[in-house]
Each structure stands twice: as C-alpha cells, then as structure tokens.
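Before we start, here is the structure in question, set down as structure tokens.
Note that one protein chain of the assembly has been removed; the remaining protein chains are unaltered in position.
Chain nomenclature is as follows: A, B, C, D and E, assigned in order of appearance, with residue numbering initiated at 1 for each chain independently.
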Amino acid sequence: MPKRIAAFGEVMMRLQVPGYELLTQASSLNYSFSGTGVNVSAALARLGHEGYLITRLPENALGDAAASYLRKLGILPNFLRRGGKYMGLYFLENGFGARPGRVTYTNRLESSFNTAPADAYDYEELAKGIDIVHFCGISLAMNDAVRRHMKALARAVKAQGGTVVFDCNYRPAHWGEGGYALAKPQYEEMLGLADIVMMNEQDAMLTLGMPTTETDRLAQLAELIPAVARRYGIAVVAGTHRAINGDNTHSLQGYLYKDEAFAFSDKLTFAVYDRIGAGDAYTSGIVHGELQGFAPERTAGFAAAAAMLAHTIAGDTPMSSERDILRAMTDATGDVER
Amino acid sequence: MPKRIAAFGEVMMRLQVPGYELLTQASSLNYSFSGTGVNVSAALARLGHEGYLITRLPENALGDAAASYLRKLGILPNFLRRGGKYMGLYFLENGFGARPGRVTYTNRLESSFNTAPADAYDYEELAKGIDIVHFCGISLAMNDAVRRHMKALARAVKAQGGTVVFDCNYRPAHWGEGGYALAKPQYEEMLGLADIVMMNEQDAMLTLGMPTTETDRLAQLAELIPAVARRYGIAVVAGTHRAINGDNTHSLQGYLYKDEAFAFSDKLTFAVYDRIGAGDAYTSGIVHGELQGFAPERTAGFAAAAAMLAHTIAGDTPMSSERDILRAMTDATGDVER
Amino acid sequence: MPKRIAAFGEVMMRLQVPGYELLTQASSLNYSFSGTGVNVSAALARLGHEGYLITRLPENALGDAAASYLRKLGILPNFLRRGGKYMGLYFLENGFGARPGRVTYTNRLESSFNTAPADAYDYEELAKGIDIVHFCGISLAMNDAVRRHMKALARAVKAQGGTVVFDCNYRPAHWGEGGYALAKPQYEEMLGLADIVMMNEQDAMLTLGMPTTETDRLAQLAELIPAVARRYGIAVVAGTHRAINGDNTHSLQGYLYKDEAFAFSDKLTFAVYDRIGAGDAYTSGIVHGELQGFAPERTAGFAAAAAMLAHTIAGDTPMSSERDILRAMTDATGDVER
Amino acid sequence: MPKRIAAFGEVMMRLQVPGYELLTQASSLNYSFSGTGVNVSAALARLGHEGYLITRLPENALGDAAASYLRKLGILPNFLRRGGKYMGLYFLENGFGARPGRVTYTNRLESSFNTAPADAYDYEELAKGIDIVHFCGISLAMNDAVRRHMKALARAVKAQGGTVVFDCNYRPAHWGEGGYALAKPQYEEMLGLADIVMMNEQDAMLTLGMPTTETDRLAQLAELIPAVARRYGIAVVAGTHRAINGDNTHSLQGYLYKDEAFAFSDKLTFAVYDRIGAGDAYTSGIVHGELQGFAPERTAGFAAAAAMLAHTIAGDTPMSSERDILRAMTDATGDVER
Amino acid sequence: MPKRIAAFGEVMMRLQVPGYELLTQASSLNYSFSGTGVNVSAALARLGHEGYLITRLPENALGDAAASYLRKLGILPNFLRRGGKYMGLYFLENGFGARPGRVTYTNRLESSFNTAPADAYDYEELAKGIDIVHFCGISLAMNDAVRRHMKALARAVKAQGGTVVFDCNYRPAHWGEGGYALAKPQYEEMLGLADIVMMNEQDAMLTLGMPTTETDRLAQLAELIPAVARRYGIAVVAGTHRAINGDNTHSLQGYLYKDEAFAFSDKLTFAVYDRIGAGDAYTSGIVHGELQGFAPERTAGFAAAAAMLAHTIAGDTPMSSERDILRAMTDATGDVER
Partner (left out) sequence: MPKRIAAFGEVMMRLQVPGYELLTQASSLNYSFSGTGVNVSAALARLGHEGYLITRLPENALGDAAASYLRKLGILPNFLRRGGKYMGLYFLENGFGARPGRVTYTNRLESSFNTAPADAYDYEELAKGIDIVHFCGISLAMNDAVRRHMKALARAVKAQGGTVVFDCNYRPAHWGEGGYALAKPQYEEMLGLADIVMMNEQDAMLTLGMPTTETDRLAQLAELIPAVARRYGIAVVAGTHRAINGDNTHSLQGYLYKDEAFAFSDKLTFAVYDRIGAGDAYTSGIVHGELQGFAPERTAGFAAAAAMLAHTIAGDTPMSSERDILRAMTDATGDVER
C-alpha cells in the first residue's frame, strides 16, 4: 500500500560542468534541482509512494524552474511554498579516476528556504497529510529558524502517529570550526524524535562524541550503533560503508540495525557515473523495505542495490523502479534490453 | 578481389539518448540509420567489397535522410527501393555498469519494408548483380510477405550460383509467446537455403528444439553445431559466446565450424562503448575471411577482432578497415597514432 | 476562481531538428511531448486553472517520459491512463524565411490513444471532476473508437452541467480524399454538443459545405459564423485570420462571436520563432477570457496576445502567464527586464 | 598612444539559457563573466589600450574561472584581488520579438567584491598605475563600503592627475523604494569627482531631481545636460537614446556634450543579437574618441557604431577592433569577408 | 532525361563557429565539406541528374571524411582520386546584421588537389562519362598545374561533344596584387572553351578590362555581356546582382543572356540564413533550366528561386528539389507543411 512521504529540506540548483572539464575550461553547465529531501521524495515516488516536499521556493524564474523540475521528478506539488528571492546553488566539476570531483557552493543562507518566516509552514495541517517525514543533517546546519521548523514539524508528525526519518549527514563545511560541539545538542534532539536514523560509526564518534576502543570500522559499528539506538530510542538505524577505488569504481556495503540485530548487504563493487545522491537512494531503499515489511537482510540488500544503481544514473536523484532494483539484486549484469 | 555483397533487411532509425541519461531525463536524441543488413553491408564495403542493401524506404524526409546516411556509410544506392510512408525506429538508452541499456521500439509492422508489395523487388535482376546475399532472423520474424521475399531472393541468388548467408538472430520479443514453435519451420527453410549460418548452441536448442545432455556451453556447441550443419547441409557455421562483466567490459570468443572441424578465436576481454551491431561485425569478419580464403583460425580471430573493435565504435555500424582489424589481432593496445 | 479544465486528446512526441538543418543534414533531434490537448491544458494551468489531460500513454520508457513531461508542463496526472505500446510521433524541420517548415508523421493509428479500448475512460467519473472539457478535430479524424470516446465524454460533461469546447482544426492529410464529406457528419455532431467552438469561415465553407457569395475573408466570416452559431446552438465562436510574411514575421487577427455580435482584436504583426501550437494559445485565451468574464473585445485581444507570445516560445506549448499576456497587450516591446 | 585604463567594479557570472527557451524549459546554460567594468576595460583593451580591472574575486573554482575569463578578454591581471567566498551571478533568458528578455539575480551583497574589507585596495598604489579610472552607478548602489572604495579611489586618481569616468547607470531594482532620494547624494558626490559622465535626461530628471518643462526627449536633453555639466563641473557628458522596435531591431542615437556644445551621431537602426553590454561599448567609444582627440561628432559616431556592433556580438562584452568600428561607420553592410 | 554532370574543383573543409560567436569566444566548430564544384554537382544531383566530382582527396582520415560527406550529398564516387596528404580548409564566423561574416583560410596550395601530378586524371576516360563539365575561377587562381588540368579536361569534354560551364568567380585574395592582369589571359582561355558562363558586368570590366561609359549596373550589363558572348563565342551567359540590406535580408536579381537577348528574374528580397554557396545554386538552376529546355525567363526565375532557397539552407551546398524550387517560384511563403 503506497504511503504518503514528505521530505523537509532545501532545493538546490545543481550546475554541473558537462563531461570532465573544469569550470576554468568549459563554457556551459547542465542544471537540475536536487537536495536530500528532493532525492528521497522522488525516489520513493518512483517506488510507488506519494512523494511530497516541504520547502520554500523563490517567486521568480528560478523558483518556477525548480517547481517544474520537481513535478517532473514525480514530486507532488501540494506542500511547496513560494516566497523570498533566492535559491542556493552549487557548481559541480566531475572527477575522473585519480582526480576527485569538486563542489563549489554559493551563499545559501539567504535562500527562500533558509529565510522562511516562522509561519511559513502550518505544521498541524501538513502532518495530517503525511505518513512519514524525512529530515537531514544538512538542514540542521543552516540556522535556528530552520531548526525550529524541523523540530516543530517532527513533533507534529509524531503527534499524528507518523514516522520520523532522520539522516545524520554531517557536513563539516556547514558547521565550521568547533562544529561537532555546536552540532551535538541539535543532533541529539533530532535523534530523540526519530524512528529511523541514517548514520554510521563516524557519526557516533565525531558528532555524538561516543568513545570506542575498536579500530576496525565494522567493530566500531557493532559497538556504537546499538548504543545509539538504545540511548535515543531509535527503532531502525541504517547506513553504509563506502570505499573509493582508483579505477572509477566504488565499493559499498549497507547495514541495517533493528530489533537488536544487524543485517548486512553484500559488499558491492561497481562502476560509478554520478556519485552524488547515492546515499539518498540507500535511505529510500531502507524506508521502502520497512514499509513493505521486507526482512532486514532483504531491506539492506534492496537499499544497497538501489544505491548502486543510483551511481549509474545522471544527476543527484535516483530514478530506479522497484523492478529495476530487484533485478539488480538477483541478476548478473544484463545485456541491452531489446 | 572485391565481391558484390547485398544484404536484405529493414533500415531502422536509431534514436539514442546522448550520454547516460534516461528518456525521462534528457531532451535530445542522436539519430542514425542501421539494421543488421545495413551493418553487414557497410562493414564489408569498408573491407573493400561492393556493399549493397536491398530494402524499401519511405518516400518522405525520413526516407531521404536514411538514403543519404546509407550512402555516407559506403553502401551503394543501386538496390534501394522507395515507397510507402513509414520507417521502423527504436529508442536507445545507454546502460552504464550495473544498469543495462534499454531499447524501446515503435510499431515497425507498417514500415515501407514490412509492407513492400509482392513486386517490390525483381529477384532475378537483383540476383544477377550479387555474389553473396545476407539475411537475418529479424526479417524472418516480421510477416509472411517479408518471408516470401527472403526465400524467393535466396533461391534466385542460389540459382545464379551465389552464396547465401543467414544470421539466426532470434529475438523473443518479435515472435511473441509460443514463438519458438512458430519460428522453427521458418528457420528450417532458411537454413536449408543457406551456405553460411551465424548461430550458436542456444539457437539449436531453443529455436530448432534440438536436445542435448551437456550442460556446459562449449560442450553443447560441440555436440549441436555439427548436427545442425549436417542436417541442413550448411558449409560454414559460426558464432560467438559473450559474457558481460560488471565493469563496462565484455568477454567474447568466436568459433567457426567448417569441414567438420571447429576453429576458435582467443577469448577477448575489452572495454565496451557501444554494444549494438557488434554481432554484425563478427558476421562481416567471417564472410570476409571466407572470401579471402583465410585459414579457419585466422577467420575466427579476424571476426572476433572485428567484433571487439565494433564495441569501441559509436553507433551500430562497424567502421574498421582491414588494416585496423589486423593490427588489433596482433598488437598490444597502442598509444595515440601521431 | 480557478476552474478544472480537462482536454481530451493524443500526446505526440515531437522530434525537432535543432536550428535550420534538414533531417538529411543533421544528426540530433530535440524532443518534447505535445498535442492540442496538451497545449490547451498546460496553457490554462499557466493561467491559474487546474489543467488535466484525458489520454492514454504506453507502458514503456516513452510513456514514462511523456508522463514526466506533462507533469513538468503543469498538467495534473490524475486522468492519465496507461496501456498499449506505441505513441504517435512527428519530425519537425524548421522553416526559414522563404523555405517553409516541414512535418513528417509516423504511423499514429496504432498508438495507445488511438487503440484505447471501450472501457478505457470512465466518462461519468471523469465528468464529475471537470468544469470544462476540450476536444479537437484532429482526434475526430482518427477512428470510430476515438470518436465514440469523444462524444460519450462530451455528453457526460454536459450532463454534469459542464462546458464543452471544440476546436474544428481540420487537417486534410488526416481525412484523406473525399475527406470533407466524411468529416461533415462527425463535425456536425460535435458542433451540436459544443458551447465554445474554434473555427473560421474556411471551416464553414469546406467542412460544413456552407455556401457564400462573398469573396473577402472578413465578409465571409461575417456571413457564415452567425449562421453556424444559430444552426448548431453555439454560445461562443472564435478564431483567427493569419497571414505569413516573407521576412519571418506573421500577422494575426482574432475574432470572437457571441451574443450575435463580433469582437475583433487588433491585427498584430510579429517575429515568429516557433509557430506550432500558437492556435492553442488562442483557444486558451478565449477560454480564460470567458471564465474571467472579460468583455468580448478584451477576450479577443487577450487571446490574440497569447497567440502572439506563443510564436516567440520554443516548443508547441504556450508558456505565458496572465501577467505576461496583459503586458504584451498594453506595452510597447520592452527592454531586457532586470 | 595607448593609455592605462582601470575600471572599478564587480565581476558577475552570467548564466544564459541558450537559444530562446525559458529556464523552466531548458537544461543547460552558457556562462561567462562580465560587469560594466569588465566590459569597458576589455573594450578599451581591444581598442589598443592597457585595460585593468580593480575588483575582488573569491578564492575558489569560480574565482579561478573568472580570472581566466578576464585574461582571455584581454584584461591585465595586475589589479585583481582575491578573497571571500562568493560571486554575484545572474540568469539571462533571451527575449524574442514581442517577448522581452528576463534577468534573475542571485544575492550579490555577500560577494567577494561587496564584502571587500577597508584595506582591500591600496588606492595610492593603484592610482599610480592608472591614467583613467571608470566607475558605474551599479557599484554605487551596493553598500557603504563599496561607496567608500569608489570615492577614495576616485580622489586618489584625481590627485595623481588622472581622469575619472562615471556612468550613472541607475537601476531601480538595486535602490529599492524611495531609491532616487537615497541615490541623489551619492550620485552628486560622484558627479563632483568625475571628468567624463555617461547619462541622459532621465538621470537628470529622476536621480538628480532636476525639473524641466519640456516633454520631448531631445529638448529635455538640450535643457538639462548643460545644466548638469555646469553644476558639477563635468568636462564631457555623453549618452544615448534607444528605441526598441517590434521586429528584433533597435534604434540608437548617441550624443556628446562638451565645450558647451552638443554633437550627435546618426540615428542607427539595426538587428539585435545580444543587447546587454551595448551601453558599455558606447562608453568605451567615447573614452577612446576623447583619448584619440577625435572631433566630437566623430567621437559620437564612433561610440554609436561601437554600440551598434556590440548588439551583434554574443555576450555582454564588446569585441570590436577600431578597424571594425571605423568600417561600420562608413560602409554599407558588407558581404562575407573572404 | 537526367544528364551526367561532373564538376572539377577542390574540396574544402568548412569549419564554422556555431551561432554568432567569434573564434576567440567559442570552443567548438561545425564542419562540412564543400567547394564550388561540390555545390554544383550536389545541387544538380538533387535536381535529378547524375552528379560527379573530379578532384583529389588526401589518403587519411580527413580524406575519408570528405569522401563520406560527398557521398552523403549524393555525389557519385566514381571520379574521386586519392593521394597526397593535405586538404584546404577555411574557418567561418557568421555575421549578424551590421557585422559581416568572416572567412579565414589555411594554406591550400599544398592540398592534394593543388598538388595533383600531371597524370592524376585520365581526361579522355573521364570525358567519355560526362555530358557537362563545370569549372570555376577559384581553381583557375591556384597554380599552373591546376590550370593545365582544367584546360585539358575542358578540351577533352568538348572533343567528346560535351558542354563546358565556366563560373568566373574572381576572388581578389587569390590572385594577389596586380591580379587582374595575371588573371586575364587565363580567363580568356577558359572563356574561349566555355559554352555556358557565369559572370556579370564586374567580371567584364575588371578581369577582362572591357571599358564602358555606363555607370548604372544594369546598363553596364546590357552593354558588356553581349560583347563578351560575341568575343568568346559563348552560347549562354548568366549571373546575378545582389544587394545586402541591413536587417539580415538580401536582394537578388538573376539574368540570362542567350540568343542575343536578356531574360531577367524578378528581384527577390528574402531573409538570409547562410549566404555561402548561393551563387552555386544559381549556376545549378541555369544548367538545369538549359537541360530541361525551359524558356529563358523561366530558367532565370528558376535559378533565382534556387539561389534564394540556398540562402535559407545550412551549409554551403544547396539542398532543394525541383519541386521545392517550383513552389518557391509560384507560391507565397507557406505555413508549416503538415
């Protein structure tokens, strides 16, 4: 049964240098609109749910273009708000092999989303139309007003019996120096509100400051994640371990912690076309697996396959159907379908 | 000594999404004109022969564009017929790594080729200008009228002392449910007319319904192909085994069965840029090797190298010269030629 | 107050040669999805109404792409049906100056829309969600099944108290030889059901076979349109006179006949970028003017300005807001807005 | 003898939708870097002078790209400062015929230029390397810090015996409501420092609040400009009158007031490809004419021809050589030069 | 009845900056292959004749690309010779309005064509396959070896009873200073061999040094062309008068002198997309009219319409069918054909 899933978050304009030139070399850019919320909402819409986005877009040509683009992705327009003048945007130069990709942001703090007034969103009304709401750590890094919106909305959804998903997604650049200390109380508040949390041992160690004597990643994960789940009362914790190889391939393993047990996906290694947004595909796979009542191993495998496919898709936003993902879980790489 | 080689078959318009976007993401398409017959005829023209195509193109702007494109490929225009209004076309979304490519067809049954009237081609006259004629199983799947053209033309060429090449090329989508049973008598008739046949053990098992107790592909091949050659009186049977790897590479081994003996190429593994049409490159290599009187091992190796290079070429149609292929057979991968 | 407006009609894929090359010269195409119904529904959505499309799209990658594109245009997805395998498509070569543009169609008769089964649309249910329904003469030319859908839906909407708009839009190529005779009874039936009709004196003379002794276009219009309105009981009849000038400009004058009186727009002359779909902009302007209760002169002027702007927009589908159109009605051509 | 000319002003990234699509329709943008100062400096470099830009660019990939682009335009890099994180940028949708173009800005107030600290520029040192310095009213609209830089630099250049050029260039959007009152004292201070001023009667009436009883533009000009020159002690005042025609052409007439006399160019009418930056071409023509000691009529004609050619050049920045402009002044439109 | 028409001349690679940028601004080029001979041969092939080109192409990737391109244009490959290493090429920057286009050549004197050895072409053998041969003044400007080929081939064709067409096409840049004196004897020799000559009064005055007291172009034409025809024994002389207007339109009038009488086309004014090669369309129209036995007025009108349409076609080479041209002669500018 399809669910009504709303993500709360900023829409960013992505301006990508085509091919493998640098900004100093090229003269054109491809643009699209994305953001963690956009990606999760659109991915779940593609998986058969009703996907909404709670955000604020400027009242100008950029806002119109973003709204059109979101509709094209399959996001239902009902919860989009318009107001303000600016939109955050980022420039992406693709990496190749030994040369990493590079993102350059413009000032997003004055965006329509980040300057939304206190009455921009009617939390109660929104919460009535939502089964699941999704938040991410990037929004949490913005400013107090955004944080107030996040927490009020999370509480409203919980009050209506809905589910709260929170993706930790800590970005050092957004919190600045001394960021972990600033972030910790904010994260703890969100974790206390969340039912499903996306994170791994790094978040526990760095953001939450939890100590461990283990040195191996998996051992750290095994020690810390149950502690996190326990401390904050989280039903499901999930995340990935990623390794980046020198030949344009990545390796990825997903995990899911639930009912005091870990489930792991296979470790997948695959060629990478567009890395951005693949984590959001993993999130959408976890949410979908939980909604469908998949066994934890199946959910982790489904989410990892969804993430793998998202690396083969142009743009930030996952585009795979459930059928695509199920086939990728079971089949060998196929020939052209004709 | 160059030969006159005509392929009989439909010209399809190929509409390819550039790069790695999906049809729902992109806004432009690259187009070209191809088809098994086009590919084989053009590939043999590039190898120094006279390449012709026997087909029917619509009398409109699409037909004009197709005719121009065929001339550009080096196909001589003498046997092109014009009439009717439509052309079959297909949309191609490129795969990447774990995500397979995808082809979407439009309705081709009303194309100028598939609606060619009984008197569209003067078989006797055509046969006089041809040393070798090529047919493929895709045409065989179309309708009775096309099948009648195929068989009448094959008989006319044989009557003139020419050689008939038949590529089994069974596509399940074209025959529909119960397709193998429908196809079998048609294939048997074409096999009875053919001197050179492109196929492998799958065709023998599925289309011809020949049983085997072997489970290994090579063992199946060794058992079934001699039986096919014997039963239908075929001088040369050839084909490939392909494996698709997860990292945008394929592996390919070619075989040639002739005079009651198998010859095999090395198993080649190589990066793949455009997979479509590579089988036609293999066919053209087999035909060229036979025409040049290469030893069977050399013919299989030449055809496999031709197929490998065809995977590195944009578009369906092979573009390699004999010199390119010979170098690929003997050299290590070279540096930029300058 | 925004109204709920649904258009019934086929979605076509438009494949346009970029710039001014011919199909025989170019190697790429820009694609979009349009159709009279698409254009009218999207234009009215841009003017602030709820725009729907009642149609049937194939269940494959083309259908997905079309559905995405319609959402992007602002058309609400509620009434889209999926089924069948094919979509009509047309190739467009742009004209320049003395060289007219050229459209080449593929076979559309087997499209998902044109092969929709008798139970494809639940007329009663659809009619409940609609204030205004729009049909066009192109659909009427397709086949009996489509015509049955049109008339049943029109009757259902009328039964619910809704308004029926019919655009005559006679295309000789679709009706073939003796087309006017075939078309006349079909048109008469639709005219009998319609409240607002788009046509001009040519339709009256050719399709309806109405005689006139006048030779001047305006005199013919003045004589025939009132007769048509009377005979078929039509509340509003509207249309345009177009002249094509040699220097990439067109001239256009719109008329509106209502309450036994004619209103005319100014005769506008303007540079043309993309002529296709401009008639649908005129239709949407008439409908919007009627819905807003504009005076007839204002409605005709608004619709003509909407049509003029549609000639300056890339693609078939009008993209102007009410504010854009009102400014074009009153201002001189403006400088860059910054 | 070439002069050393430095412009002070912000570098903006221009993101232009290619062709005539809107931002909601397209998916790529062409980018370049411009600004009034960039345009004037580059245009004068192309006319044989040493062109510098005094500005501040961010220390990131955007700043690198901008610096490369300025060098490519021929601007000498000596006076570029680096620091801060952001760059102003604007989106440009081209107009066509009756549809005006549209510019959408991002927030530029936090750009590296607009946040340059008090010690960002060493006025004395810069002034020593400059014969002429150029400022524009857009910079004047930014904030107090920028205004302080402008005035301090202008005074330093004057102190060294250099020439100050000021282009009034009032943009209502930048000053907001009540803008003229806010702007007037700032403008008056700059006019008091300037030797050459670009303006027309609109600036005198609106920004400076000077009354006139004339209603005709030329009469207003004749009354007000001498008064401005007298009041603020300006040696040369120059500007243009522009009319925008419906068929993608503009009409332009330039004037120059000097030594208590007006000189006018012919009224030129010409096809327009890219309107932005054409005013800066006029400025550069006036400065060049003054530097070369042209007679006033010749200077006005030269500047108007430079402006006309700038409308035929892609991008904001004029690209014409002195030879190009002189030919445009004297010849009929020429055939392809080969 | 279609004729066999061969043009003798160099194939040039055309490298065109897309749109309206300059070479210093852009980063990509569109390429094609053309030349007066290419244009005339391809245009006549499109009009239903057999079109050949007698030329020499390099034995490398450029030569392969050129040969493919010529086949695509419909030129039969029989008379193409291969040898040498280089191909002439030129860069084209499009003009816009008041800014003229600009052509920059590379060194063509070492091209395969211009270094063809004495035995490169078997004149007798070629002449047997030709009804009409076309030469142009650009080839005449190259070097003595090319001139020897031209004259020997012209004589061989005449000896076989064929027709010789010569297009004067004097380009000052190719002959250098004192060019008219150098050119005159060469032109006189070609005129003495020619049956159909393309020229106007400028060629008579400047190249042939014929005096006139008339000052009006038409009067000069009326005086000089009959004298030229008489002096050199030319059956048909034809040419055009062109005027270039400021708004991206040109005006053109064609003339034909034959049997001691002039025929003129209407003076056509039309929007121009690509001016290069339009003169060759006029030539092909004259040749076609003569071959079809059109009355002189009809031939001049046909040729002028062919030239007009060639201005609306991308690339140097005319692409219009006889049907296109006849419609352009008689109809008003048409709407999109659909």
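Of note:
Please note the rule applied: a residue touches a chain if its C-beta (ideal position, glycine included) is under 8 Å from a C-beta of that chain, and two chains touch if they have at least 3 such contacts.
The shown structure was predicted, so the numbers you read here are calculated from the model rather than taken from an experiment.
Among the residues B:212, B:249 or B:292, only B:249 touches the chain that is left out of the figure.
Looking at A:2, A:97 or A:209, the residue that reaches the missing chain in the full complex is A:97. The chain not displayed touches chain D at residues 68-69, 71-74.
Although one chain is not displayed, chain E still touches it through residues 15, 18, 22-24, 27-32, 60-62, 64-65, 68, 85-87, 89, 91, 93, 102, 104, 106-107, 110. Residues of chain A that touch the chain left out of the display are 19-22, 24-25, 90, 92, 95-103, 105, 171, 173, 242, 244-248, 275-276.
We adopt the following convention: only the chains that are shown with their structure count from here on.
With every chain reduced to the mean of its CA atoms, the largest distance from chain E is reached by A. Centre-to-centre separation between chain A and chain B, using Cα means, comes to 45 Å. In terms of their C-alpha centroids, the spacing between chain A and chain C amounts to 42 Å. Residues of chain B in contact with at least two other chains: 22, 24, 27, 68, 102.
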